[in-house]
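I have a structure here, written as structure tokens, and I will follow up with some questions on it.
And now, chain A:
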Amino acid sequence: MLREWIVAIVMLLGALFMLIASIGLLRMPDLFLRMSATSKAATLGAGLVMAAAALYFSEAGITTRVLVVIVFLLLTVPVAAHMIGRAAYFDGVPLWSGTVVDDLRGHYRTSDHQLVRDPESSPDFAIPDGEEGDDFLN
Partner candidate 1 sequence: MDLLLLPLLISVLFIILTLLAWNRTRWQRILSLAGSAALLLAGVALLAQVSQSGIRSTQIGGWPAPFGITLVADLFSAIMLAITGLVGLLSAVYALDGIDERRVAHGFYPLFFALLMGVCGAFLTGDIFNLYVWFEVMLMASFVLMALGGERAQLEGAIKYVILNLTASALFLSATGILYSVAGTLNMADLSLRLREVSSPEIVTTIAMLYLVAFGIKAAIFPLFFWLPASYHTPPVAVTALFSGLLTKVGVYSLVRVFTLLFLSDVAFTHTILLVLGGLTMVVGVLGAAAQYDMRRLLSFHIVSQIGYLLMGLGLYTQAGLASTIFFMAHGIAAKSALFLVAGIIRRVSGSFDLRRIGGLYRDQPWLALLFLLPALSLAGLPPLSGFFGKLALVRAGLEQEQYLMVAVSLVVSLLTLFSMIKIWMEAFWKPAPAQAPPQRRSEGFKASLVLPALALGLVSILLGVWAQAGYGLADRAAAALIDPALYIAAVLGGGR
Partner candidate 2 sequence: MGSLILYLAARYLMPLLLLFSVFLLIRGHNEIGGGFVGGLVAAAGFILYAIANSVSAARRVLRAHPRSLIAAGLLTALLSGVAGWLNGKPYMAGAWLNQPLPVVGKMGTPVLFDFGVYLVVIGVTLLIMFTLAED
């Protein structure tokens, strides 16, 4: 009985964080702000609800599966955010007018999309396995 109440609370908490994430997504003025809203809230929200499930069923198998999901969220959400942010930056998605500083401007070398101190320098990092021009999309 008590457990069910705890489950319910955790669940509601998670739900609320998700709601907040979506509000943030809706209200924030530019992409990067929206992302910083969603990335956290989504992770925590989903994590909490899953945790609630783990709590509710309290089985080794299920608990681990829940953990797997959480671990995955922790691993993937930031990477996704990074990828989109980076892409958006190349895509020229504008920063919000109220942005105070942008240290990133002008640091991407257009030739190979490497992020460098001064874009005129030669590539100083290449992913071990990747040959030149041998990219996922050619």
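General observations
Everything that follows uses one rule, which is that contacts are C-beta pairs under 8 Å (C-beta built on N, C-alpha and C of every residue); 3 or more make two chains touch, one makes a residue touch a chain; residues count from 1.
Candidate selection criterion: all candidates are chains of the complex that A comes from, given by their letters.
Everything numeric in this text was worked out from a predicted model, so none of it was measured.
Picking from 1 or 2, the partner of chain A by touch in this complex is candidate 2. Within the complex formed with candidate 2, the chain A residues making contact are 68, 72, 75-76, 79, 82-83, 86, 112-115, 125, 127-131, 134-138.
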